[in-house]
Every structure is written in C-alpha cells, then in structure tokens.
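The structure's right below; bear with me while I get my questions together.
One protein chain omitted, others in place.
Labels run A, B and C following the written order; every chain starts at residue 1.
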Amino acid sequence: MNSFGRMFRISIFGESHGIQIGVVIDGCPPGIALSEDDLKNDFARRRAGGRGTTPRIEPDLPSIVSGVFRGKTTGAPLSIVFENTNIKSDDYDNLWDQPRPGHADYTARQKYGGFNDPRGGGHFSGRITLGIVAAGVVAKKILGSVTVAATLVEAGGSKNIASAVEEAIESKDSIGGLIECVCSNMPVRLGEPFFDSAEALIAHMIFAVPATRGIEFGSGFAAAAMKGSEHNDCITDGDGKTATNHASGINGGITNGNDIVFRVAIKPTSSIGLPQETYNFKEKAVSALLIEGRHDVCIAIRIPVVIECAAAIALADLMLCEGRYQ
Amino acid sequence: MNSFGRMFRISIFGESHGIQIGVVIDGCPPGIALSEDDLKNDFARRRAGGRGTTPRIEPDLPSIVSGVFRGKTTGAPLSIVFENTNIKSDDYDNLWDQPRPGHADYTARQKYGGFNDPRGGGHFSGRITLGIVAAGVVAKKILGSVTVAATLVEAGGSKNIASAVEEAIESKDSIGGLIECVCSNMPVRLGEPFFDSAEALIAHMIFAVPATRGIEFGSGFAAAAMKGSEHNDCITDGDGKTATNHASGINGGITNGNDIVFRVAIKPTSSIGLPQETYNFKEKAVSALLIEGRHDVCIAIRIPVVIECAAAIALADLMLCEGRYQ
Amino acid sequence: MNSFGRMFRISIFGESHGIQIGVVIDGCPPGIALSEDDLKNDFARRRAGGRGTTPRIEPDLPSIVSGVFRGKTTGAPLSIVFENTNIKSDDYDNLWDQPRPGHADYTARQKYGGFNDPRGGGHFSGRITLGIVAAGVVAKKILGSVTVAATLVEAGGSKNIASAVEEAIESKDSIGGLIECVCSNMPVRLGEPFFDSAEALIAHMIFAVPATRGIEFGSGFAAAAMKGSEHNDCITDGDGKTATNHASGINGGITNGNDIVFRVAIKPTSSIGLPQETYNFKEKAVSALLIEGRHDVCIAIRIPVVIECAAAIALADLMLCEGRYQ
Partner (left out) sequence: MNSFGRMFRISIFGESHGIQIGVVIDGCPPGIALSEDDLKNDFARRRAGGRGTTPRIEPDLPSIVSGVFRGKTTGAPLSIVFENTNIKSDDYDNLWDQPRPGHADYTARQKYGGFNDPRGGGHFSGRITLGIVAAGVVAKKILGSVTVAATLVEAGGSKNIASAVEEAIESKDSIGGLIECVCSNMPVRLGEPFFDSAEALIAHMIFAVPATRGIEFGSGFAAAAMKGSEHNDCITDGDGKTATNHASGINGGITNGNDIVFRVAIKPTSSIGLPQETYNFKEKAVSALLIEGRHDVCIAIRIPVVIECAAAIALADLMLCEGRYQ
C-alpha cells in the first residue's frame, strides 16, 4: 500500500500533473513547532535548478492543512499538500504506444489495466517524493538530537561530480550516483531482531525512493570479502562505542549507539536525450524512441535529501515504537 | 514486531536453547499438498555439516502441528515447530560480562534490560531462521511456476570458495560471502509504487536474515557509475521482455516479467577462534576475549537457502496481495 | 492510528475549523467511474438542514484531487478533500477551562497535552466523518451488487421520530437514536475466524463513528435470552440460504450469503441547550455550563449514511482481501 510505519505512519498521494499531491502523517506527537517555513530548506535541496537538473522548476509551496494549531502539532493527523502549477501534459501522448525504457510506463499499464494517469509519470513521478521530504522534515524533529545527513559522493563513477555532469549534458546522456547517509547521536535500543531490524526498516523506506538500485550498511559489500577478525567491531567503553564501525551501529537488528552509515546506489535518470530502441505496441515492433523535453541529467543530485528524509522517517517510527518520545 | 506480510504473514518465535522454535504462517491458501517431507531438502541445505560449518548439528525435525489436514493445507494458520535437542548451555556464562564483538550481546542486554535469554544467542540465534526456511518452503508452493534460486558465488572475496574456506579454518578466522538470487518465470504486476515496491518488500525480508550487510538489484551499485544509455533496458516484445535486465525485472516498484536478480553481502561469522579485544563490563576495561567452542567459519555457506526462502516469502505476499492465487 | 483496512485502506485527516479535511483511499481498484457528482447523494443525506439538525450548513463540496484520470480511478491513492468555509471560531474560547460533558474536551487535552485544536471539537468533530462518507461511496462501488442500507428506526425511544425531535427541540434537550443497517446480496466467504471475523471488522468501523454506544448483529442482545432451538438458522438450500437469520448472515466469522443485519445505538447529542454542571478547571469547582450556539438535537438523524458507509468500507476491505474484485 502507499503507507509506511507502525507508530509514525505516512501515506502519500498525488500525480505529477494532478491537482494536488501530498502526505498524511499519522502518529506525530503533539507540541512540535511546525510551519511551512520549516520545509523550505529541504525543499530547496530537492528542487531542480542547478546544472544537470530539469528545467521544470515548481515553486513547491507546501500548505499544512491539518494537524497544526497555533504553530504546533496537535497530535491529530498532519497533512501537508502541494498544488501543481507547472503542468504541461501534451508531451506524454504517445506513452501508451511506446513505453519508455527504464520507466514504469509498461508495468503501470499492465498493473492498472491502462487506467493509470500517464501524464508526467502520474503517481510514479519523482515529484511524489515531495511528500516523503515533507514527512522527513517532521520526522527529523521527532528525532531530537539524532542527526541524519545524506550527500552525493559520486556521480557517473567519479568523485568529481561537476565534471561528470557536464560530460553527461554534452553527450545528451544521463548518469547515476552514489549517496552516503550518516545517522549520528543514535540512541541504543532501536529496532528488533529479524523482520523489524533497523536495517530492514531503513532499507524498506530507501527502496521506496524511485531509482534506488542498492543499499549497503557499514562495510557493506566489502564485508563479503572480509575476515571476521577485520570486520568485528571492538567495543571500547560501557556505552557501547566501538573502535571501528563495520556494523553500521547495528547488531542483531538493534542500534548500538554508534553511527548508522549506509550507501545507496542511484541509477542514471531513465529519460535521456538520445534515441533509444524499445517496443512499439502500435507497430508491434521495436523502433527508436526520442523522449522530448528536457530532464534531469543526474537525478542523484536531487535525491540525497529524499534519502535523508526516508531514513529519518524509518528512524522516527523505530523511536516511537520504542516509546522514547512520549 | 516478529511478523512480516500483509496477506501471507509469518511470525517466528523461539530461542537457540529453548524448548521449541517455530513459525506460524497465516494466509496460506487451502488445498496445497504439504508434509514434513517437503521441508527436508531445504533443511538439509541450511544444516551444518560441510567444511567450514559448525559441528553443532541438529536433526531439525519439523512437525506441522496445525493447518494441515489429510496432507493438504486447510486455510487455517499453519504452524511448523522444531524441538531443540542439542543444547549445551554452559558455554555462555560469561556473556553478561563481556559482550562478543559482532554479536547482539550488548544491544540485547540494553534493549531488554538484561532479561534476554543469552544461551546460544537466544532469540538472536541464526537457528531461528529455521522458521523462515519452513515458511519459504510453503511460499515456494504458492509461487507456482515462479522459481527462486540463491547460490553462494563468492566467499572471502574469492570465487574459489573451497580454498577460501580452508584458509579461514587454518587461520582460525572467519570469512564473509556473496550470494546471488534469481527469481524466474515472474508474472508482471507484482509490487506497488513507493512503500510496497517489489524491491522494498524483498529487501525488508532479506535484512531480516542475520548477517546481511547489503542488497543490490540488477546492475546494483554498478548502476551508480553507469550512463542511462547503458542502463536502460530495451523492451523487445509485447510481453515486456527486455534485451538487458539492469532493472532486475522491476520498474516503478512493479515486476515487468523479467527475472528478479539480486545479490546479498553476508558478513563474516562473528564468532572466530582468535582472541579479540572488547569491553569487559565487570572489569570496566577492554580485555581479550576468546570465544570457546567451534562455530561456522563461513556462515554464508548455509545462508543461500535462507535468502531464497526470504525472497519467496516476500514474493508470495506480493502475489497474494495481487489476488493471483485464489 | 487514523487509518483502517488491509487491502482497502482509508486515512482521514482534518479539523472542524481547519483549512482542509479529507480522506486518502489506498487500494481502490482501477477503472471505477468516479466523479464529485457521485458523492452528492450521500453528502446530502449526511448534511444538516432538517428539523433537529444544526443550522451550521456547509456546502461540503468535495474535490477529488488524486487517483482519478479521465473519470475513472487509476489504482493510485485516491484523495478526496473538502475546504471548510463556515468557520466561526470564537465560540470555543472557554473550552480549556470547562470541558463540555459528553465531549472529548477533557480527554483530548489530557492525551495531547493541551496542544489539540479545540475549535469546533477539532479533529474530534463529527465533520471529519465526511471522509468516511466519501470513502464509503467509493467502497459501495467496489461492492458491486452488494447493497448496504442504513435507516434511523427510532429516536428518543420512539418510532415516531418527528414528534420525538419536536419534543426535544422544545425542551432544549437532545435525544439518541437507533439505526438499522442491512447488507444484501452478500457473497459467501468474506471474513475469517477470530480476529478478522466479519463482525469484528464491521464493529471496528462502526465504533469509529462518533456517538456509537453499541452494536448488535442479527438477534443481537435478544440472543442472550434465547434457546438454541429458536436461535439456530435452518439452512434451506444448497446456496446456504436460511429460514431465519438470527446469525445475521455470518457463521464462524464468515459470511454465509444471507443478509448481514445489524443495529447501532447512537447516544444523544452531547451539546444541549440546557445548563449542565461540570468541572471548571479555572475555578477548581463544579459549576454550571451553558453551551452557546445551536446544535443538532438528534445527531442520529444524520448518522445512518455514515454507518452505511462505514459498513461498506469494512465489506470492501473484506472483499478485496478475499481477492474477489480483481
């Protein structure tokens, strides 16, 4: 379903070119100061604008339409909505005939019997992640002293992100990226063995972010090639601090107080400026498709804040499940 | 919580040295032939015995104690339990004082206020994954023609698994491993955009398997260094088959009919035969710890079947949510 | 939490005097014709206007802001929102000092630490049931040939509802009512033994409707005084039709194809035109309170449609869980 969380539950809705998109946040504790201004910073980070991002720039003006009274959360469901303003729908008329490679055009048509809204990707649009960001801003407030920070550490395989982007722009292609996220000042005790391990809930939320191809915690895939004597983290004090942090602050699914560090692989933007071969349902044959309009060359540039917010949502849920906030 | 699934829900319970461990499976459709014999093969795969695995070998005899009548599932909750027989508990007396690096000793004590069962890792034991394997065997029957197959493709960074294991045995150390899982004959339509994407649910289940450090789908972390023109999968026919499969059979969270391929990084076994430094709560100082007894040198050898079953559970849930089986 | 349902999940939000109230509906199958017009009839039934109902009459104009494209549901989350127009907030300034008897003023203050929105009852307002009605209209479409019809059968203990209402208006008091709901053309098979019995899910939804004091199915409370030979329903044909229907179409939690019939007791409106004694937190003593403004004399007049929609929501969820619609 389009909701996540046991004690801090978010539900997102909306389509790229629909009337309103938004998020309903259930389980937010009362008394937290919250206004539309609080969303500005993370929204700016997510917004297009820099080199390599789409020229479709939405003002993204959020309205908090329920759950806040006199500037503070009330404990009732919190709803934050966004009107869509920059809607240009006629670009998408041929999607029914020739699904774009890498996009959900084909799967959406199959799943929903052709009733899905195809305009701008409809409900599959990355624009819907606005709701995740809004909920993440609220989640971070619940986290208190815990900080969550995600940054783009590589694009197109290069640490020199700017030049990789320029190169992609020139070649009319797109590139992927690698995001690292660090959660600091973590409390001990969050998460549970097996199904609701801290990793499982964070990974669940991260794979809710479109374009994610992989996640690794701590030593991650390198751990597969390590020895136990290297990988094990020596506990150095009574608070559980460890000398190394290969375990990413989690043992047996439960946080141990050290930082949670994870990396996320983001695929290259699916829409590119080059012609691509793909099946044409009308012609019943593979033919070339050129996607009109301009798009993000490296969507990974805009995703760190979404990853950060997704992680914050999972952590807020874990924290409220542990009964910490109230 | 210790349950997973919306339409196919499993709940596991038990401790390494407790009386009984098991799994309750809710939502299994009626009329599926099932007996204890069906579990034998996957249990044998999970069981210790080969080089590099622990000498604690349990018979692992399952009893189906509810939900089956005259050899077929009834539609009522299915329970499969295992008695523990090979219990040797006195090895674990000093765990309270000096938590083992890489294990959940410290986090369990903090989370449960010292009330957790420490014998053999208690509820954190890998032995509890027997329930996941049992549920996976049932899940695979629900999947029908869909096949799920996981194999160990590397250990200790080497494709020559046998020699890597021998080396680790000699050095009294442990090694990690890399597992690849392929889901074939997939139907189109499973999964949903965002929170219940096919990747999100599979990743959730995979991170429920102890020792998992990372998961990547399709091109995975390599996608971060790819170009869109390389990564996009060209659709080649009206059934959605693609020329490449970088997307791992999933677009927009929904299966497209191509194989789901994912890789899982497994950390080295935490228990090793070498002395390790770690904090001693009694002495209030770091001191050396030598873990007695013999353990798996490469737990990754025994995990492919668990990964396979975990994936099958997620897919069965997705399939029943889609209303396919009934 | 403020959501209900496993396969058809609704989340409501909003406050009586807030900017927007609404509902997000997740799991609605695609391809169902839906427009704002479809909501008119049930909204009119819920709306105030007749004798004994509040003079606050809202236009209740719904906007479907997501999940519908070209007049049909898309399968993506469906959101229906309402703007509040008739807001008169200064009536409620003294609520903090003297909680109104029968209202949630006291409990809301305790639960939310005084941060709840008190204007018009805030999130506790009966106005929030607009979202339940909107979701119910959608649910009824999913139900297909199943019909759900609720009517007020008694008010103030009398079957002559009009005269009971007039009497209450004259005495500046309020009265309760009895609602009967009949679900016809029921399929066999909905519901499960124990926790998700058809009765349990319907009752859960009905007690989500403010002012509900009781629910009984079939012979209901009279069954407590009956003999088995009277109460048992004789099955008369191979489709499971029964001669009597004391069981309300449900055996062992599962629908048997006969009508589900249940009755709901609605308490008298809490706000009355007479002075009432209650505790004054400022004066630290019991004192008389006169609630200003005019209110529904018999809220039960407006509730049948809400009960009907609540039941339809539970049935739609049961039906989708059974995999019937897709």
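Please note the rule applied: a contact is a pair of C-beta atoms (placed from the backbone, for glycine too) under 8 Å apart; a residue touches a chain by one contact, two chains touch by 3 or more.
Please read these numbers as outputs of a predicted model, since none were measured by experiment.
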item	value
Which residue of B:3, B:158, B:171 or B:184 touches the chain not shown here	B:3
Touching residues on subunit B - with respect to the absent chain	1-3, 9, 11-15, 18-22, 24, 26-27, 30-31, 63, 65-67, 69, 72-79, 81, 111-113, 115-117, 119, 122-123
Touching residues (missing chain, whole complex) on subunit C	1-4, 6, 12, 99, 101-108, 110-111, 123-124, 128, 132, 154, 156-158, 168, 171, 173-178, 188-189, 192-197, 199-201, 203-208, 210, 212-238, 240, 242, 246-248, 250-256, 263, 265-272, 274, 276-279, 281, 284, 286, 300
Subunit A, residues in touch with the chain not shown (by the definition above)	6-7, 76, 193, 320-326
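The rule we apply is simple: only the chains that are shown with their structure count from here on.
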item	value
Chain nearest the overall C-alpha centroid of the shown protein atoms	A
Angle, in degrees to the nearest 5, of the Cα rotation that carries subunit A onto subunit C	180
Rounded Å distance between subunit B and subunit C, as computed from the means of their C-alpha atoms	44
Subunit A and subunit C, separation of their C-alpha mean positions in angstrom	36
Distance from subunit B to subunit A - Cα centre to Cα centre, in angstrom	25
Junction residues of subunit A, two or more chains touched	1-3, 12, 111, 123
